[in-house]
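The full complex has more chains than appear here; those shown keep their coordinates.
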Amino acid sequence: MRKDPLRVRLSGRGGQGIILAGTMLAEAAMQDGLKVVQTQSYGPEARLGASKSEVVISSRDIAFPEVLMPDLVLCFSREAYQKFGRHVSPGGVVLLEQSILKDVPDAQGQTLPLRDTARELGKELVLNVVGLAALVAVTEAVSRESLRAALTHRMKAEFLELNVAALEAGFALGEAVASRA
Amino acid sequence: MPSVGQDLGAYLRQEMMPTVWCPGCGHGIIAQGIAAALKEVGTDLDQVVVVGGIGCSGRTPFYMNTGAMHTTHGRALAFATGLKMARPQLTVIVAMGDGDALAIGGNHFIHAARRNIDLTVVLYNNSIYGMTGGQSAPTTPQGSHSTTTPLGSIEPNFDAPTLAIAAGATFVARSTTFDFQEMPKLIARAIRHPGFSMVEVLSQCPTYFGRLNRLGEAPEMLFLERDQTIPLHDLPPVEITREVLVGKRPIGVFREEAMPEYTQRYRELCAAAGGVYDA
Amino acid sequence: MRLIQGNEAVALGAAAAGCDFYAGYPITPATEIMEQMARILPARGGVFIQMEDELSAVAAAIGAAWGGARAMTATSGPGFSLMQEHIGYAAMTQTPCVIVDSQRGGPSTGLPTLPAQGEVMQARFGSHGDRVAITLTASSVLSAYEVTARAFALSETYRQPVIVLLDAVLSHMRENVDLPEITPVPRETAASAQDRQPFGDNPFVPFGEGRRTVVTGLAHDESGLPKTAGGKAVERMLRSLEERLRHDAREITHFQAYRLEDASVALLAYGITARAAHEAVDALRQEGVAAGLLDLQTLWPFPDYLVQEIAERVDTILVPELNLGQYVIAVQAAVQGRCRVVPLGRADGDLFTPEEIAAAAREVQDAKGGIVHA
Amino acid sequence: MTEKALQFTQRDRMLTVQRDWCKGCNLCIGSCPAGILSLDDGERIVVEDIERCIFCGVCAARCPDFVFTLARIPEAQMAMGGSQCD
């Protein structure tokens, strides 16, 4: 019951690895035999501000490359949620890093302890992989094998092990949510 | 007044905070140094213009509670020259990146120095192009990594003070963002100097230069600055050769010389022609 | 009555309009403007500075404008190409200043001492992004004087860079003229502009007059701050300027209409070419050809209203110009089929003679008829 | 969204901390001679124990983000019984 085209928006602060996450998602979709377009957007002031990476996944050619109304949204930071997380298509899924709730108590979406999970793994930098994996586990946007392959392809060898752990942790988090639903 | 950490609130454009700079970027420390220098010099801020080029460093004018001119990449000194000539009573400070001042802007740099026009260049030298994401600069040490020198740079780098002196600058100094006590004082001295002055400040770019060369985070980079420099207390310029210093860059004042300043010479020219400049 | 050169007239026109800052870099055939300014300005306490290149010349002029000066620079083709980035900066920062380009044969170094009109499109489209710059041209020594002064006035009114296009012949040509007195456009004082924003349709207040303006080529809004302003603000301000220019089109557009009332063939010419066209009209009329001339002094913003009005009345507009067919594109775009528009270009460093233009006009007259869409 | 700056005073000195400008770079933390600075969970600076602060201003000089301001309170204001600074 995946939408076709499926429009995904990942968002967070500059430096949180949003673009790499989008690239891995796109690459995984490609592995799944689909067409993909990944775009990104950051303002010049956005080093710490909100940035986003969008992926359109489809079985057919994709004309317009950007996502106007996403089906899946993943937010890592408050600013990102406020700027990019409030819109979602009917029936769409929004996953939020749970600390966003602290700043925006009325935030709409499923919250997950993504950052805490990343920290537990030893490096907050893997937040993007944890989140992406959780999103995939919840929505089955792409196959897990493809995502694993994409991660292996895009990640520098020295960071691979840690990131594979993050991937699995993210899958686990996502499964928990999925079973909750 | 406490000697460090003075109240610079009036010197900063609060509504532009927080800055665009990355966590730990040295540029904010330099900007603070400029503010502290302005405070020390005591000029009326209505009569100060901070001119910037394009680059992370070039954003400085936005954060100074003075006139602010954010110009084009490399050309800040050309704008500043016109500005200063048109209204010589202004104090004009030019904040430029190493790429900005020495790559695309190298020509304006040497010509402003040659004219000995009363501008103060603060050269934010982080050894890399920060704003565009970590490409090599003419200051990138040979062998260093950047996104355009993935195998290490094969180009020798400029030494900004040497170049400035050769071109004719009459006040030339170098400091670091580590040196938070000396650096603002050098900038103040440069502002007071009547003629072209240049203070190069070695700055850390943890996001690119640090990361690509595995130099650690901002605090580690700050200590590297300390370890890789050596104070030269007002040695005469003849002694400044890279060899002498075995890999350490000297910091301090390389040249401070009283020479006729350009707007002053222009004033005399006008007088000779029968005109009154800047009455 | 004085005998002066076109370039000298530009310098005198600038001085009369209150120009007190010149930054330049020598280049044939514009150099004499600079050499004149080197004599005129110090004696008036104004600033003359020779910069290291054209990039810095126009930058210095813009900087000087923010220092309160009425600033100009002058150059020719190669230098004009180098100035394009900063003409865009002046437009984005709403800086009044004047840029003179004396056109010579191109492209590249080309024919440095011979005339051309190869920069009429560059004046409009030479910078990246969408910038506007009012562009004027002159066809006589007297008009070089007047047009330069007008350029200063327009740059004050619209807070924009204004371009003046000359050519190698006009720059070096001497005519005897009586130069009219000119009163510089007054500037609002900082005090009177007190409660207004520094940009947009607000007065220009230089540095040093009590206001700590933020000037940037980044997208910004009327406050000048780039922080939150995105592209919407830029677009709004650009469109607002366009709107003002359109609204004031009849004042901004200067031209001479000669025997156009009953013309069936209109020559649309500008600058030095208009002089040959003028003689061509007389010759054609003598032969019974109903020719007329629109001698345009304001090239940009394109005077749609005027050209469309003429297009409604004539069979053909013939556009002689010293290039391979540039401004004629703008004419065709404006006319949109209301009449035939025929290009007549040359780019060999010679002027059109009156007879050459007349011959072309005769030819289009013979081939008269509606637009033939091949 | 800007938090009001925190202000701490001690005799004639006042330390202002504009926490929402902090980017969590750690530069001040290692330099504080009193060792009283750290980052909170949101990677923002906290002054753990202002009592131990010696009001030296090193944190202000080190911080690239203008988070700290160390000011002297004018004597007149002191006489009026405390901080009127903003």
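Residue numbering begins at 1 within each chain, and the chains themselves are lettered A, B, C and D in the order written.
The rule we apply is simple: a contact is a pair of C-beta atoms (placed from the backbone, for glycine too) under 8 Å apart; a residue touches a chain by one contact, two chains touch by 3 or more.
Values in this document were obtained by computation on a predicted structure and should not be read as measured data.
S.K.: Taking the shown chains as one copy of each kind, please give their copy numbers in the entire complex.
M.R.: The structure file's complex resolves to the formula A x2, B x2, C x2, D x2.
By definition in this document, only the chains that are shown with their structure count from here on.
S.K.: Measuring centre to centre with CA averages, how many angstrom lie between chain A and chain C?
M.R.: Chain centroid spacing, chain A to chain C, equals 53 Å.
S.K.: Cα centroid separation between chain A and chain D, in whole Å?
M.R.: Computed value for the inter-centroid distance: 37 Å.
S.K.: Whole-Å distance, chain A centre to chain B centre, using C-alpha means?
M.R.: It comes to 41 Å between the two C-alpha centres.
S.K.: Find every residue in chain D that makes contact with two or more other chains and list them.
M.R.: Expected reply: 23.
S.K.: Send over the residues of chain B in touch with two or more other chains.
M.R.: Chain B, residues with two or more chain partners: 18, 21-23.
S.K.: What residues on chain B touch chain D, complex-wise?
M.R.: Within the complex, chain B touches chain D at residues 1-9, 12, 17-19, 21-29, 31-32, 63, 177, 180-181, 206, 217-219, 222.
S.K.: Looking at the complex, which residues from chain B come into contact with chain C?
M.R.: Contacts found on chain B: 13, 15-16, 45-47, 49, 51, 61-62, 65-72, 75, 77-87, 89-90, 107-108, 111, 266, 269-270, 272-279.
S.K.: Touching residues of chain D toward chain B in the complex: what are they?
M.R.: 13, 16, 18, 20-21, 23-27, 30, 55-66, 68-72
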